[in-house]
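All protein chains of the complex are present and in place, except for one that has been dropped.
Then we have subunit A:
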Amino acid sequence: MSHQLGRAVSEILHRYFGEIVQQVGKDLFTYGSKPISMIVKTTGLPRQQVIESLRTLLKFDLATFEPSVNDSIADYKLLPDNVLLLIRYPRYLLQIKSKFGSEAELLVEELLQQAICTATVLLVTIATKYKDGKESNINVIQLKDTFVSLATAAYIQQAPVAELKEDCEVPTLVPVATIVPDLDTRALIQAVNTGNIADINDNVYWRVNYDRFHQDFRDDLMVKAIARRIDDNAGELTRVLLQQMYLSMPAWAAESGPVPVTELRERCADKPLISQHINHYLKVIEESGAGFIRRYGEAGGGQYSVRVRHAAQELVHAALDHLVTERLGSHAARIFRLIRTKKYIDEEDIQKHAMLPNKECKELTYKLLEEHFISLQPMRKAASAGAMAKAIYLYHIKLHDVAQSATELCYRSLHNVVRRAHHERALHSRLLDKQRRVRSIVHQMRLRGEPAQNIVDVEETLTPPELAVLQSIEKRLKQLNTAELELDKTLFILKWYFMYPQ
C-alpha cells in the first residue's frame, strides 16, 4: 500500500471505468475503509453516483465491504491488487485460447466483462451474439461443453454468495465450493432460438478464477527458465513434476511434497529422450544453479520435491540483475552479483574479486548503495582498541527490501505508461472521434448495401495526413499497451516472491 500503488490504481480505474469511479476508488485507497456517507462527504459526489461506483467496484471484485462498528452500515474497502489485474485480462484470454481454443476464449472474455454471471445467461448471450456471424460454427452445445470443462479445470468458479447473519444488517460474502454444473441442453437451444431466458431457473453465479490462471503463468515461468538454462526436455520434465505436485499439494505451497521418480517415468513414457535419461535430467536440473528442485530421499527409486519458493527467489534475483545492468551498467551488475554470492563483503574484497579499477569499483558500489540495491552493515571492533580501531563496513543485499523498491519502480512505470496513453488519447481525441464516426457510418452503409462510390466518398473525409497521424498514434498506443503487459509480468514475479513470508 504505497503512494505509487495508489497512483497506478487510480489511473487504471480511470481508464476502465471513468472519472467518477476513479474518484471513489482513489478516496477509498487513501482512507482505507469507510462507509458511503463518508465517501460522499470527501469526494463531493452525489450519493447516487457514489453508490453506482461502489456497485461497479464490488461487482468486479475490486472492492469489498464489511460491517461497520454499529453493524447497520457497511465499510467499503478497495482491493488495489485486484485493480492491477485489470491490465492482465489480455493474458488470461491468450492463455485460455492456447489451452482450450477460441470458444473458451469467448466464454472467458464475456465472463470477464460481465464480472459475475449465470451459466445460462452467459451461454445464451454468446450464442446469440455469434448466431448470425460468419463463424457460425459456434453453437450452444459446444459452448456448454467448453463451459463444463473450464469449470472442471477450475478456470472459472462459483461466485461467493451473500449471507445475512443474525442481528447484522450487512451481508457477508461466503465462498462456495464449485460444483460442475449440469446444464439442460434443450432448454439452452430453445432460449437461443426464442431469445427468452426467463424460463430457465438458474441462480448459480460464476466468475473467473484468477488464481488458476496465475498458477499457469507461474508454471510457464519456471518451465521456461529451466528450458533456457538446460534444454526443452528439462523444461518439459519440470512441467510434469509440477503437475505431479498438484495432485498432493496446494498449488502455492512453498515446497512440494516428494514426487517419486517412478511416477515421473510413467508420465513421461511417451517421450523417449526424457524417459531414457530421466535420472540424469533430474540430476542436472537439481545441480543447475537455479535449484528449482531438490532430491528429497532415496525411497521408491529417488524422490524429488519442487522448491517453489526458492524458484521465486531466483527469478526475482534474475530480474534484479537485469534491472541493475540496465540502470548502472554491467560492471555494477557484476558487483551486485558478487555481493550476493559472498553474502557479506568488505569494500576491498569487492575490488579484488570484481577485477575493476579501484576508482570505478568504488563509484559503482556507492551508486548501488545510493539506489538502495545494496545495504551497508557497520561492524564495530571492541571498544578497548581506542581511536585506532576503525569500523569495518560490510556490504550485503536485503533481497526483500530491494524487491520492494523494484515493485515501487514497477508501479511508478505502470502509472507513467497508463498516464501517457491517456494523454496521447486526449491529445488526439478529435481525430480518434472522427475516425470512429467514419467507421461506424461506413459500416452502416455497407449493411444497407449502398454503392461503393458513396462509401469511398465518406472514407475520404479522412485526409491522408490525418490517416498518417492516426497510424502513428495507433502505433504508440500499441507500444504503450505492450509495455503495460510486460510490466505486469514483472510485477507478477515480484508478487509471487512476496507471497511467501520472509
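Points to keep in mind about this one:
The criterion applied here is as follows: a residue touches a chain if its C-beta (ideal position, glycine included) is under 8 Å from a C-beta of that chain, and two chains touch if they have at least 3 such contacts; residues count from 1.
Everything below uses one rule, namely that contacts and distances are computed from a predicted model.
Among the names given as "RING-type domain-containing protein", "Coatomer subunit zeta", "DNA-directed RNA polymerase III subunit RPC6" or "Large ribosomal subunit protein mL49", UniProt records the absent chain under the name "DNA-directed RNA polymerase III subunit RPC6". If you put the hidden chain back, the residue from A:24, A:197, A:308 or A:323 that touches it is A:323.
Touch with the chain that is not drawn comes from one residue among A:293, A:356 or A:374, which is A:356. For the chain left out of this panel, the touching residue among A:221, A:432 or A:499 is A:221. Hidden from this view is one chain, which touches subunit A at 7, 221, 224-225, 228-234, 273, 276-277, 280-281, 283-284, 287-290, 314-315, 318-319, 321-323, 325-327, 330, 333-335, 337-338, 341, 348, 353-358, 360, 406, 409-410, 412-413, 415-417, 419-420, 423, 475-476, 479-480, 483, 485-490, 493.
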